[in-house]
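In what follows, a single structure is set out as structure tokens and then discussed.
Only a single protein chain was left out; the remaining protein chains are all shown in position.
Per-chain residue numbering starts at 1, and chain names A and B are given in the order in which the chains are listed.
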Amino acid sequence: MYSDQHLRVSDAERQAVSGQLAEHFAAGRLDQAEFDDRVGRAMSAKTRGDLRELFADLSETGAPAGPELPRGDGGTQGGGPHGPGSPIEFRLDAASGVPTYLQLVHQVEHALRLGYLTLGDQLPKVRDVVASLAINPNTVLKAYKELETKGLTAGRPGQGTFIQATLSQVALPELAGLRKALLGWLVAADGAGLDEDGMVALFTSALRDFHERRSGSRTRGGAASSETEGVA
Amino acid sequence: MTALTMPARPEQDASLRPVPWRRMAWVTWRQHRFALAGVAALLGALAAWLWLEGLHAHHAYAVAADCHPASSGACGNLVGYFLTYVSTAQTIAIVLQAVPALIGAFVGAPVLAREMETGTFRYAWTQGFGRWRWTLAKLVPLAIAVAAAAGAFSVLFSWYYQPFLTQTVSFNFQVPLDSGLFDLRGVAFAAWTLAAFAIGALAGMLIRRVVTALAATLAVYTGLALAVGLYLREHYLTPLLVKNASPPASAWVIGQQWYARGGQPVSQSTLGQVLQTAPQLAGGKGGIPQDDPTVNQYLVQHGYTLWTTYQPGSRFWPFQWIEGGWLLALSVLLIAATVWLVRRRAA
Partner (left out) sequence: MNVVEASGLGKRYGGTWALRECTLAIPAGHVAALVGPNGAGKTTLLNLAVGLAAPSAGAVTVLGGRPAGSPAALDGIGFVAQDTPLYKNLSVADMLHVTRNLNRRFDQPYAQARLAELGIPLKRKAGKLSGGQQAQLALTLALARRPRLLVLDEPVAMLDPIARHDFMALVLTATVDDGVSVLLSSHVLTELERVADYLILLSRGRVQMAGEVDDLLASHRVLTGPAAEAGRYAERPVVHVRRGEAQAHLLVRAGPDDPVPPGWEAHPVGLEELALAYLREPGAAALPGPARGQALPLDTGEPSEVTR
């Protein structure tokens, strides 16, 4: 499709590809050995063709045939490197209990991680989202504003909203180390008598705590303590 | 909270000129064209029939009238032939009494009743045109249309009936002011149609159901027509009186009463007894022959006085204007009341 197989790649592009490989690894499509191998090849890749090879057997998940790397000019009007329009399409899970705008935010982040979206891509136009999902436009605007606050997107007046950053990539050794620590914690929790649902509940509660602490709101530890109460 | 931006609108609504009246013309036509077509079909069919029948009747009359000598058997036959058209004419006059009521009911009642019954007033009255203007823009053109059609028709009818009203060949059996004929000619037919329409419109607004409003319109119209024909019309102008003589030709006799010498009214039975003394004049068991000059002369000679109340034939047109006038005023009032109700009405 692309005749740019021979073009040289930058460090940013290598990092982006590593991140995408990490997503596939977390999803279970690659095992540890394959993952290590491919990341190594990504870091030493010279051309776009090299990078594209790494995803050759991952495309049946629906990911593009290769990472569609940003063109030099960053995309002209109406869409980014994937051509006119947005590469992604939103969906809505009405029963999930998660607020609509958050679902949209998560879907964008998820798409970024998996490579459906890259730098310069355009998010679906507000009107198109409204027409296909029948949701309030303010919800879409809220989601896009949230993404902008997170620094992931930027709005271009008259044109739309575009991806301007990828999600921060964790360096490879740290990722492996975190995984190992997590496995250790799981073993300990199992030894303490927690079942899998209990582990998920504990993790979710701690995550919420962490989030609230990080965004500065106060919860007087009641949530965490009653979680352990409830579980025991 | 981000509010949606409102794009600038090219049109300004600072000057809110109302939607022009003429826009309703197409709407009224489109919504009521079947009713109007029905009226046209009804009047058209009747008119066609009247035209054909009328040509024959006119011809027969002309032939009979030109026949000389008038007393000969041959001329008598022609007269007899003409008179065969009379019963048809009388029948058609009775049938046509119903036409204004039918037109008024079927065109007038559904205008508002159907909108209320089907709920489409919730659409019509929330458009920019405005509800009372919408009502007026519907009722006035429809009223004019039905009245004009009826008026044209009654001209044709007058032409048709003309031979039966003359005094030469006919036996003067009907006069223009007669109740069954007066309201079919002149301006009365159009006025009655207009009034029926106005009654229908108001009934439709009050009753809000098409069939019920239709029935109510017919009932009210019938009551009104009967009241006017039997009681009111006689008194538009003070009736004239004539004593012991026949009223002039083409007069509309309202009443006749015999009085005794002292001035008291005398009953028919008393008169019957008086006539017993001259059996050759009695016309059957206890019956008094009406308008029999010899009988009248006999009773007068015996001291009785006959007073005849009548309206002269010359008052035909004044009565037409009077009747047409108050029916027009009534129609305007009823339509105004309908519009006022529309303005006021709560959902």
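Rule of thumb we're sticking to: a residue touches a chain if its C-beta (ideal position, glycine included) is under 8 Å from a C-beta of that chain, and two chains touch if they have at least 3 such contacts.
Since the model is a prediction, treat every value here as computed from it, not as a measurement.
Remark: the omitted chain is touched by one listed residue; of B:23, B:59 or B:243 this is B:23.
Among the residues A:137, A:151 or A:184, only A:137 touches the chain that is left out of the figure.
In the complete complex, the hidden chain is touched by one of B:118, B:273 or B:314, namely B:118.
Residues of chain A that touch the chain left out of the display are 92, 94, 97, 100, 126-127, 130-139, 217-223, 225-226, 228-229. Within chain B, the residues in touch with the undisplayed chain are 1, 3-7, 9, 11, 13, 16-19, 23-24, 26-27, 30-31, 118-130, 134, 344, 346-347.
Note that in this section only the chains that are shown with their structure count from here on.
Between the Cα centres of chain A and chain B there is a gap of 87 Å.
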